[in-house]
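As you look at this complex, bear in mind that one protein chain is not there, while each of the others sits in place.
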Amino acid sequence: MSTVLKVEGLKAGYGKSEVLHGIDLQVEEGQLVSLIGSNGAGKTTLMRAVSGMIRPRDGQVTLQGKPVAGMAASRIVRLGLAHCPEGRHVFAPLSVEDNLLLGAYRQLPGLFGYAKKAKAQLDRMYALFPRLSERRKQLSGTLSGGEQQMLAIGRALMSEPSVLLLDEPSMGLAPVMVDAVFDTIRNLKQQGITILLVEQFAHMALQVADQVYVVERGSVALSGTPEALKQDPRLLEAYLG
Amino acid sequence: MTMMNALSRHLVIRGVELLGLLTLAVLGLTLGHSPYALGLLTLLAIYAISLIGLDATVGYLGQVNLAHAGFMGLGGYAAGLMVAHFGVGLLPALCVSIVIGLVLGGLLAVPALRLEGPQFALATLSFGTFAVLCLNELESITNGAQGLTLVRPALLGKGTLDALSFYWLCLALLAFVWLGARRLMEGRWGRAIAALKDSPIATDAMGIGALRHKVLAFAFGSALGAFAGGLYAFNLGFLQPQAFGYELSVTLLLGSVLGGRKTVWGALVGAGLVVLLPNLLSNRSVFLVFAGVGAVLAIGRALLAASRREWSFAILAPALAMVLLLGIALKTPDLESWRKGLFALILFAVVVGLPDGLMGFVSQTLARLVRLPQPPLPPAAALDAVLPVRPARGATVLDVSGLKLYFGGVRAIDGVSLSVAPGEVLGLIGPNGSGKSSLVNVVTGLYVPTEGSVTLDGSRIEAKGLLAASRHGVSRTFQNLQIFGDLSALDNVSVSLRGAYRLMWPLVAAGLGHAEEQAAQSHALALLELVGLTEKARIRARDLTYSDQRFMEIARALASRPTLLVLDEPAAGMSRPDVAKLKTVIARIKARGISIILIEHHLDVVAELTDRVVVLDGGKEIAQGVAEDVRRNPLVIEAYLGSAAHTEAAA
Partner (left out) sequence: MDFSIFGQMAESGAAMGMAYALIAYGFQLTYAPSKSVNFGQAECVMLSAFIALTLIGTGMNYALAVVLTLLAGSLLGMLVERVAVRLALQQKNEGWILLTIIFGLFGGSVAENVWGRDDRPLPTPIPGDPIAIGSISVTWYEISIVVGALALMVVIELFRRKTLLGKAVEAVAADPEVAGLMGINSNTAIALAYALSGATAAFAGILIAPITTVGPTMAAGLILKAFSVAVVAGLESGFGVIVAGLVLGMLESLTSVYVGSGWREAPGIILLVAILALRPNGLFGKATVRKV
């Protein structure tokens, strides 16, 4: 099993504030690693620093052996990382199918023939997300929250990434949809996809993860397997202080 | 010795200004015999006045104003027609120009200044074009495209004024406008305008009023433009609508940018360049020398950057532009034919390479080379004078009742009622999306609630905007800092003081604002002392550390003497010692009888800082009480960690 993603001593922040004070973690191939912690702990900042949406101030990020810290997001993504951002962010004025196609933007021809080339991948996504299959031409801005989440995940998967970053997929969703999303996540895990998952709700994350990191105030406060953490009283402390 | 130091900075700056004006006076005396040179000098003074006015919107508000030439035209025609039809003297005619500029400027400003960037530019472009169009078409009044010939009347009517006397008049008026504008801009008006450029949201939230100041700045600038237009009319003796079109607006704009923003010196330098450039072009060798020097400087800077491997467009492009400039100048025998192009290249180099204009660059370089001490600050006022203890009036200060906020399909607040007692610190916590920010945004006036009421000290305060809420007595800090970055910590606080600046602006312009300014500084220092930032009063807010910026925001929020203070995640990103300091500051604010709502994430911080806590989840209140109890509440744990029962069922 190789290490797909490795983060060492990562520091990052916005403007004058430093949000991450040196994070270490790693994700092995086929694993689902989860980052949990209360709001403002720095989980989303960490995801953004890894995918290149913000520039790290210090430390290193290694993707499949290649150092990527400091590269622009559009470059890191080409090296096999996909980031499904917090809040879904589907391209609202574009259709479901267009969103999916753009997920594979780098692998498809820009002018003509892209639909044909993407057909196999599209079919796979539609099989994974039947709700989306029914709504291929619908404007993605009109989908429900849960459907948008499915679309965002599907879009991220279109590029067949070596690691998928999922940022708070359950946020703002009704409990039924949260279940559906986590079913999908379990499914993806079964298919062997490597996932780094950020979740606010510890219980959900502990259900699906192989390895868990608890982030508090910009540092890793705890880490371990879900079984070990479930027994640890420090978990509650990290959340509620 | 200290007295000397204090005076020295003041004297140096005033001395330089006096020198500048004296130079112009001397030039007038020596060149006064040549009507051409005299006309040019007079034009220089006139353009300088116009650019001082333009600086209000371009330099201070940072907008592209394409109406200024139109205002000059309107002012010119107003004065000209007054003289031509009513035979008034020069001074009354100029007063009419000023009034026209103020009134029309104010009228245009109100709709235009709600617009941003390109739309504002378009609105001003439209106004300018329309003004010229009307001047052109209303031939019966203005004589249209054929133009209006004018005689220069004496100051008060009888007789005419000769060119030299007119020059002295323009110089005197320039000095007058210069001093007045500088005093206004260095005082509270200039600060308010700088503040609204940095954060219009905070400007409203602190009770200063963003739109109000924008309108005043624009009206003031337009009045000066119209005034300059009046002088322009009598300098030339001839008025034509076409002279005040797009080309002139662009020339003025570019002169302002070239000279430098937020500086009256910049207006003079810009005016000089605009007036002298055409003449410079006719003397080829002189121009080549200037162009050569400019090119060498720009290329030198680029090479320096290249040696440090700092490739950036802002350094390379100006160098290329200057090379192109030199190339064109060398290859063309008749520089005048390339006037627009050469001007454009110089401007490009300055706009990209020296964003603060020539004077901005000069003053920054001088500031680095020569350190002049600032005059000392007055002693801090007693806190009682600045923030008197609030007597408790009734059992509750804030009453929120049945509040609902729905937007789109989202129920941000779904029926919340709470109250805050006088001098109480109420913590407001909850996970992401629980409605804390929405609640606070309703209380501070940003959102209109769908249902329910918010009552402060007995009066209803739902949303008529941030400014209204501030006037009612609500003040706040921001989760994402909204500091006035370009102002010092002291100025951030002083500009927000309520009722500190009562003097009318003409008196301030006349130089009588000093006592008021000292008092305001004294009050502001008292507030900075409360948050422990006394030594950092003079530091630019942008340059403070993150924690200090947070504390400064608190001091600033107190400047309006609020009844209720909302602190939005004040401890975010703070170290333990700073959180301890925050605790002390909050205790001091509490002692003044001010009620506080504090939004926080971390329960340990909330426990130390609050008297009582309300927990929100999904827009509803799920728990209330002392922090210790709330922490153990199973509903609260579930809200933060996710439902245990829920996930067990799903497994």
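Order of writing sets the labels: A and B. Residues in every chain begin at 1.
Simple rule for what comes next: a residue touches a chain if its C-beta (ideal position, glycine included) is under 8 Å from a C-beta of that chain, and two chains touch if they have at least 3 such contacts.
What you are looking at is a predicted structure, and each value in this text was computed from that prediction instead of being measured.
Participant: Given the contact definition stated above, which residue among A:G9, A:G70 or A:P85 touches the chain not shown here?
Facilitator: Within the whole complex, the residue contacting the unshown chain is A:P85.
Participant: Among B:F127, B:F484 or B:Y640, which one is in touch with the chain left out?
Facilitator: Missing-chain contact among the listed residues: B:F127.
Participant: Of the residues listed, B:Q119, B:N279 or B:Q518, which one is in contact with the missing chain?
Facilitator: Checking each option in B:Q119, B:N279 or B:Q518, the one touching the absent chain turns out to be B:Q119.
Participant: Of A:S2, A:S74, A:T142 or A:N187, which sits in contact with the chain we cannot see?
Facilitator: In the complete complex, the chain left out is touched by residue A:S74.
Participant: Hey, which chain B residues sit against the chain that's not shown?
Facilitator: 62, 64, 111-112, 114-115, 117-119, 121-123, 125-127, 129-130, 133, 136-137, 250, 253-254, 257, 313-314, 317, 332, 337-345, 347-348, 351-352, 355, 408, 441, 446-447
Participant: Touching the missing chain, which residues of chain A?
Facilitator: Residues 51-53, 72-74, 77-78, 82-83, 85, 89, 91-94, 98, 101-103, 105-106, 108-112, 114, 155, 159 of chain A touch the chain absent from view.
Just so it is clear, only the chains that are shown with their structure count from here on.
Participant: Centroid of chain A to centroid of chain B, CA atoms only: how many Å?
Facilitator: Computed value for the inter-centroid distance: 42 Å.
Participant: Please name which positions on chain A make contact with chain B in the complex.
Facilitator: 15-19, 38-40, 171-172, 175, 179, 182, 200-204, 207, 217, 236, 239-241
Participant: Can you check the complex and tell me which residues of chain B touch chain A?
Facilitator: 431-433, 481, 545-546, 549, 569, 572-573, 601-605, 607, 631, 636-637, 640-644, 646-647, 650-651
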